[in-house]
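Provided herewith is a single structure, encoded as structure tokens, for subsequent inquiry.
One protein chain is absent from this view; the other protein chains keep their places.
Right after this comes chain A.
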Amino acid sequence: MAAPAVKAARGWSVLALGLRRAVPRLPGLTQVRWSRYGPEYRDPQIDKEYYRKALAELTEEEKYEQELRKTQLIKAAPAAKTSSVFEDPVISKFTNMMMKGGNRVLARSLMTQTLEAVKRKQFEKYHAASAEEQAAIERNPYTIFHQALKNCEPVIGLMPILRGGHFYQVPVPLPDRRRRFLAMKWMITECREKKHRRMLMPEKLSHELLEAFHNQGPVIKKKHDMHKMAEANRALAHYRWW
């Protein structure tokens, strides 16, 4: 992937079909975080099931889409995405958020160690439990991870709105992606800040995930605090205009 920070002068050196030409910008302003792909490039379709559908099952639109993709330019798939059965978009997103300094290898290994730790803890509990309790213990680390994050998602958010010279925290409905982001962000912040210096991230993260799975723990408490603030400020909801 091209380096994100690019000076405008360098853009003139590579002019190929489809690559973005450097538009003369204001002096003193550098373009950062841009993509070398022009607007005509489409996103790659990673999902194998999309291509495995039999021709007869496709609707008119899908047939048209597939024909169109044959003629159009497509961006290269990012290295972090695979078409394997083990690919999980939630785990990928979480790994990206845990990543520091672009070290995705380290973040990915921490993630796998976390899932392994979760699985080990659950198996220990399973073998120590009696027959009736064994049915209730969930051992799949992926379901635990998904359920824990779903339990951490806030239902309603707070937004500072300026009214009469003061900022009021107004309860506001959040879109799905914002809720998922907040859940992951709270989880990661909690695990980074509130742990012992010598404790490793997989251990702490697995502990927090298991607590969140059972609707306990600091992340769930943070979600409840947000809900309580929203409930206390419910009269201010009329300050919204959307």
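In this section, a residue touches a chain if its C-beta (ideal position, glycine included) is under 8 Å from a C-beta of that chain, and two chains touch if they have at least 3 such contacts; residues count from 1.
Here is the rule we go by: contacts and distances are computed from a predicted model.
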item	value
Record-based protein name (UniProt) of the chain missing from this complex, from "Histidine-containing phosphotransfer protein", "Ubiquitin-like 1-activating enzyme E1A", "Synaptobrevin homolog YKT6" or "Coiled-coil-helix-coiled-coil-helix domain-containing protein 1"	"Coiled-coil-helix-coiled-coil-helix domain-containing protein 1"
Contact partner of the left-out chain, one of A:Gly38, A:Pro78 or A:Pro173	A:Pro173
Contact with the hidden chain (one of A:Ala129, A:Leu200 or A:Ala237)	A:Ala237
Chain A residues that touch the omitted chain in the full complex	151, 155-156, 171, 173, 175, 215, 224, 227-228, 230-231, 234, 237-242
